[in-house]
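Partial complex: the chains shown occupy the same locations as in the complete assembly.
Labels A and B are assigned to the chains in the order they are written; within every chain, residues are numbered from 1.
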Amino acid sequence: MAERPAATVKPVEESEAAGRVSAVFDDIKATKGIDFVPNFWKVLATSPDLLEGTWARLKGVMHPEAAGKATRLDPLTREIIALAVSATNGCSYCVNSHTAAALKLGLDAEGLGEVMAVVGLFNMTNALADGYQIEPDVFPPRD
Amino acid sequence: MAERPAATVKPVEESEAAGRVSAVFDDIKATKGIDFVPNFWKVLATSPDLLEGTWARLKGVMHPEAAGKATRLDPLTREIIALAVSATNGCSYCVNSHTAAALKLGLDAEGLGEVMAVVGLFNMTNALADGYQIEPDVFPPRD
């Protein structure tokens, strides 16, 4: 597999970035407090519109403190949700990325095991509920 | 749709339950502190082995306090993960069930909106990472 590029398109390296792309790269590093641009963003940079739009949405959801917003969920819980989604979808890049982020925020191996236990369990029960076409329980209306 | 049964098999009603099934039904209600048996378990009861095995796993993961275990994750975080998995899989029964459980544990509409924002976002980025076949970033080994 050595002949394959790192992705289906050639990522834009930081040294090649200019204009809008460079500005987003700088904002990613500053907002996340990291000193490199992850591959995800270097690949999206092949389409500056996609880069800008995706970063705007991710920044809004995952870095609300940058906009001075208070939130119900804390950063670790958000990363745990991201990991749960990525494990369910089987997304290799994303599982690696969000596991690293969750560990950095303090989750340890035992905590990661609990997350995976819950993720695994409900992938099982989802298949059972769909596999038997079980009707939703009726709960009182919510206001 | 009136002619369809509630599921592909006829659920076992509480009044029909006996033996192993009745014991699991009682344990579900006692452990969860509810006064009815959800449809999920009434359907699984059509196969007592499946009912027992699934309940044993779910009880272990979601009700560790019943075994006197301390955990890293709190009950609301576990329900949020369950909801994230269920939304990603599009499981109707499960989304209804885990939304009700999360709201009962204190999540409000704004908090639910934050959960959904994160779930939606990473279903988007998962598709992008897979859609470009982006290589994982290399992180230092973890011990």
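Following the convention adopted for this analysis, a residue touches a chain if its C-beta (ideal position, glycine included) is under 8 Å from a C-beta of that chain, and two chains touch if they have at least 3 such contacts.
Please read these numbers as outputs of a predicted model, since none were measured by experiment.
Peer 1: List the number of copies present in the full complex, noting that all chains share one sequence and 2 are shown.
Peer 2: Copy number for the complete assembly, per this file: 6.
Methods note: only the chains that are shown with their structure count from here on.
Peer 1: Centre to centre, by mean C-alpha position, how many angstrom separate chain A and chain B?
Peer 2: 22
Peer 1: Flag every residue of chain A that touches chain B in the complex, lowest number first.
Peer 2: These residues of chain A touch chain B: 6-9, 38-40, 43-44, 50, 54, 57-58, 61-62, 71-73, 77-78, 80-82, 84-86, 88-89, 91-94, 96-98, 100, 103, 107-108, 110-111, 114-115, 117-119, 121-126, 128-130, 132-137, 139, 142.
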